[in-house]
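Would you mind keeping the following structure in view while I ask a few things?
With one protein chain held back, the other chains of the complex are shown just where they sit.
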Amino acid sequence: MDESVILGIKDLYKSFGGVAATNGLTLDVLEREVHAVIGPNGAGKTTLVSQLTGVVLPDAGQVVFRGRDITRMPAYRRPHLGMARSFQITSIIHDMTVLENVVLAVQAKAGHSYRFWESAIIDDQLTEPAMRALTQVGLETEAMQVAGPLSHGEHRQLELAMVLATDPELVLLDEPTAGMGREDSTRMVSMLESLKGSRTIILVEHDMDAVFALADRITVMVEGRAIATGTPDVIRADRLVREAYLGEDINTAIKSARET
Amino acid sequence: MDWTLLTVQLLNGLQFGILLFLLASGLTLIFGIMDFVNLAHGSLYMVGAFFCATLTQWLDSFWLGLLLALPATAVVGVLVELIVVRHLYERDHLDHVLATFGLILVFDTLTQMIWGPDGQVIPLPAWLDGQVSLGDAIEVPTYRVAIILTGLAVAFGLFILVTRTRLGMQIRAGASNRKMVSALGVNIGLLFSIVFVIGAVLAGLAGMMIGPITEASIGMGNQIIIVAFVVIVIGGIGSIKGAFIAAILVGLIDIMGRSYLDVLFKMFMSAQNAETSAPAVSAMLIYILMAVILAVRPSGLFGPRGR
Amino acid sequence: MKSLTLRGWVTLVVLVALALLPVFVSMTGREFFLVLATRLVILAIAAVSLNLILGYGRMISFGHAAYLGIGAYAVGIPVYYEIYNGFIHIGIAVVVSAAFAFLTGLVCLRTRGVNFIMITMAFSMMVFFAFVSIEEYGGDDGLVIEVRSEFGQWVNLENDTVLYYVCFVSLLGILYLIRRIVHSRFGMVIQGARGNEARMQSLGFDTFRYRLVCYVIAGALCGYAGALLGNFTSFISPEMMDWTRSGELIFMVVLGGTSSLFGPVLGAGLFILLEEILSGFWLYWQLIFGIFLILVVLFAKGGIDSWLGRRPER
Partner (left out) sequence: MMSRLLKYFVLSLGLVATSAFADNVRIGFVTTLTTPAGAIGRDMVDAANIALDHIGHKMGGKAVEFIVEDDGFKPEIGKQKTDKLVKQDDVHFVTGFIWSHVLLASRKSALDGGKFLISANAGPSPLAGKLCHKNFFSSSWQNDQNPMATGEVLNKKGVKKLYIMSPNYAAGKNMVAGVERTFKGEIVGKDMTKWGKDMQLDFSAELAKAKASGADAIFVFYPGPAGPAFIKQYDQAGLRGKIPLYTVFTVDALSLARLQKAKLGGVLGSWNTMFWAPDLDNATNKRFVADFKAKTGRYPTHYAAQSYDAIMLIKSGVDAVNGDTSNQDGIRAGMLKADFPSVRGKYRYGSNHFPIQNFYLRTVKKDANGDWFVSHVSTVLSDHQDTYHGQCKL
């Protein structure tokens, strides 16, 4: 296996009630690349993310992260290897402040949390990295606000800050621009662009603008399988990909995705 | 082994199980559909028994008493739903537990204020008060057989209601996906009220069934309701089938424990200690069963995934 | 010193009143107030410990009274064998409670929602029946604790005022302890898991284990309260572990306000005062009590703590 492969997925199978959601998927993600996964609805992208993060365990196949088999590793242990994820539907802790949310993310990285005495929120070892991550996503002024009432766009930013705060090798971004307006969306894309090259990013995304702007390589999934993997230009030209999008020209698909 | 005794005890267990099912079926429906924890379900059991006792004593007829006590209990169920329960569906379980805990206090005290502290007897017609012979040696109280038959009939009726009627379809849909039911244009408020009242009537019926055996007494529902909760948790919340199987299981375990555990205990402890420990340990058995089942299947035997 | 909010004032006034109560009692000779206040303070400790899991962790335990019972029996049983050393009593109470919490927590914390409520209750009922079944320690009749725990010559619990101050100082200590825990890294994880458990796991927290530790701490603290209760009542029966007692503890917490440090103390206080006053003047006081409970749930979300101007939840 290539030295630069950070995440290897081999012959992954998962079915729910007889229907295969992942059907023999094989995919390699290279070190420091932005690897986008696209595909029509029901292609099995969400199930893939769930299996990579350990929320759902595969029926068969193998997931290898930096040479280590993590196929059946519990979800909570994967972040310690340097994996982090964001959620398709915003997943933050609503009744805590923005800073506390990010502090938790830092804390997760900083060894065990069986420390019962010192206050966490005034601990510089936690708050400094947290504030750095918040500054990175442009949310530093909201640090003391309770997270729940913030806007959707701010929630997505916070989500990203929590991912960054764990300083991961591999970031799994599940539709980071979902539900965003054009302006927020553009800001998110430029924010992700600034991360490019510093970490490996797996980007599951519907917004083709974002995908083609960010991705080094793209994998197209259909019916639980990868039908094509390659640079954006290769994918644009791929025949199978065009068929997958029901004969539509991929560029039309991009356009229609943009309008919805 | 005394087979006659064993048979009689199995019947006793079945009878207790049936009674538990009457209570648990309503509880599990209310739970499954409204996600509502109703500790006061046992109070409706008590109310049913008291209504039946008073009406039977006034009208000098158990049947009339039973017939009139059912709608009377339903009215109480409607009132409870309207005044308290309805406002709590959107709240969390903690609020349910507390409010219905308060309802228990209210019901127990009101009952004592109205009926006094004495238990109320429910006289049975003579033909129900005797015994029936099953085979040569086995003789069981007629009334207990009547409870079994009534309970089975109600269970069958409930099964038909849930699987074969429009209301039942809505109930099933509600149990699996509440949002979907409201999306289908069903009047959720009305559906909830109906389910709550069905549960109330079933609980009341259970109280009326046990009344002629134990009398209607204050707080009679407070212990059995906990057992009924154990039943629905074992069976899996929202599952009528699970409630039925678990109720029979728990009924049998309870009676068998009370019948045979002391004999077992006497093999390795003094008779005096065995007599004391056996009833307590047999009461413990059903909780142990529950813990074991939840340890293996955290959502019960027939429970929905991921609850 | 910065200016105090209404909440702060109430907290201060209640604590000062509790601290000075024995002086008032010795001036007026109304010993019964000391009895009442001791009970209040002990149950406040139990409520505060319950709040650690219920309020901060959203683990609705319906079996917390079991720890009160375990703690009290940890005094009663050694005394029955004429072991009077209080350090041994407290040690047994805390260790056995923690062990019980650990073992039952392994099962309970796998479940969610109503199943959690019911299985915590089931375990408390098991302890209830276990003590009912032990003839040696009085079974259903309970056990009279003839002598209170001994702590050397300096602290004589047989003196009611000393017992009261031991309880009061314990309450202060445990409040401080929980304050530290809640703001610590550990407390952050527990509160994070309350808000969004899936997220906490994806961040890399083994929430099950953190919750288990929290559950054990709460159990141990309540066991400590139980040991005080056993000393106070000089009597222990399985009845103390009945599910209705656990319900009362929950009520105290909710009445005072969940996820606030001092709320459960106020809740326990109001609960005991109401119980005492109402039961003194009307046989059917539980009617009023029940209605009050329902009204609190329906209309007073957030409990006393929110009446004093705190937002319910943060």
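Should a chain be cited, it is by its letter among A, B and C, assigned in written order, with residues numbered from 1 in that chain.
The criterion applied here is as follows: a contact is a pair of C-beta atoms (placed from the backbone, for glycine too) under 8 Å apart; a residue touches a chain by one contact, two chains touch by 3 or more.
Please read all numbers here as calculations on a predicted model, not as lab measurements.
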Displayed chains contacting the withheld chain: B, C
Residue of B:Thr163, B:Thr214 or B:Ser270 touching the missing chain in the full complex: B:Thr214
Positions on chain C where the hidden chain makes contact: 28, 30-33, 35, 39, 132, 139-142, 144, 146, 233-235, 237, 239-240, 276-277, 279-283, 286
Sites on chain B contacted by the missing partner chain, in the whole complex: 2, 4-5, 8-9, 12, 15-16, 57, 109, 112, 116-123, 129-131, 139, 141-144, 210, 212-215, 217-220, 222-223, 255, 258-259, 262, 271, 275-276, 278-280, 283
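Operating definition for what follows: only the chains that are shown with their structure count from here on.
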Maximum inter-chain contact count - chain pair: B-C
Where chain A and chain C are represented by their mean Cα positions, the distance between them in whole Å: 44
For chain B paired with chain C, centre-to-centre distance based on mean C-alpha positions, whole Å: 32
Between chain A and chain B, centroid-to-centroid distance (C-alpha), Å: 50
Overlap residues in chain A, where contacts from two or more other chains coincide: none
Two or more partner chains touched - positions in chain B: none
Residue ranges of chain C in contact with chain B within the complex: 54, 60, 62, 107, 110-115, 117-119, 121-123, 125-126, 129-130, 132-135, 139, 243-244, 247, 250-251, 254, 258, 284, 286-287, 289-294, 296-298
Residues of chain B defined as touching chain C within the complex: 31, 37, 39, 84, 87-88, 91, 93-95, 97-99, 101-106, 108-110, 112-113, 222, 226, 229-230, 233, 237, 272-273, 276-281, 283-284, 287-288, 290-291, 294-295, 298-300, 303, 307
Residues of chain C that touch chain A when the two form their complex: 180-181, 183-189, 191-192, 194-196, 198-207, 210, 213, 313-314
